[in-house]
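Complex shown without one protein chain; remaining protein chains in place.
Moving on, here comes subunit A:
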């Protein structure tokens, strides 16, 4: 620090630019490295995405303006409907189950327990563990005929293996399997957010409730739940958005070497990917992307409203 102090401030002022301009230029020089990359590789594609939704283009021939015809096509496209429907079903399955599990575990781990740190680590780790690897194990464990899950069920219930659910391989059980997997993989993350929320609850509220004769359930119902409302709201929004964006979990649980999903398991992002990179129908893919964008935007706007309400 010493060396810097020897610079005479007057030499800086002597420069031809005004002090204000200099300040601004320095500020821009701080922003520039990030902003140039960000503008070029994020902002430009975002704008491009909106344009693409209204043109027909295969990447080779000239673009052709098509107006809203892609959106009319979406309206009548049963494959797209299937993908949208599956995404919604998945979201409706994952969101409440994850919230209940995350909150339950957070409340349990918020007490003084033996091996608490170890358990927190165990619950959180699947969130950072490589998806491809853990999905591979799940597929082996839930393998319809050979897997230990069905063999165990068979041993316990006596139901013949052929009559047991075929999990990821069964169109009726696929959604259940992927919801279960997602909850298993991600609940630790939301548990940590809930744990932080619980740390923020004033302990005096519990003492006051206990003095008033409230039992454990009443304390949970009337202190914990309302006090955690902002956290729950945040978790809810993030969970919905992340469920809308799902792709990699479905590919790794359901798809074979060709990376294709069927009608029981196709989701929105898969539909974007497939339409663009397999059918080379960039315009139509972008129209699906706009639908995804609007869904996420809707949730985000609700989130902004909620954050105002909770004063965050």
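As a convention for this text, contacts are C-beta pairs under 8 Å (C-beta built on N, C-alpha and C of every residue); 3 or more make two chains touch, one makes a residue touch a chain; residues count from 1.
Keep this in mind: contacts and distances are computed from a predicted model.
Per UniProt, the protein behind the absent chain is "Sugar ABC transporter ATP-binding protein"; the candidates were "NADH-quinone oxidoreductase subunit H", "Sugar ABC transporter ATP-binding protein", "Succinate dehydrogenase cytochrome b556 subunit" or "Quinol oxidase subunit 1".
Only one of A:17, A:68 or A:137 touches the absent chain when the whole complex is considered: A:137.
On the side of subunit A, touch with the chain left out of the figure occurs at residues 1, 4-9, 23-24, 26-28, 30-31, 33-38, 40-46, 48-49, 52, 59, 104-105, 108-109, 111, 113-114, 119-126, 128-134, 136-138, 140-141, 143, 146-148, 151-152, 155, 184, 188-189, 192-193, 195-197, 200, 210, 216, 231, 234-235, 238, 241, 244-245, 247-248, 251-252, 256-257, 259, 269, 272-273, 276-277, 282, 285-286, 289-290, 292-293, 296-297, 300, 303, 307, 312.
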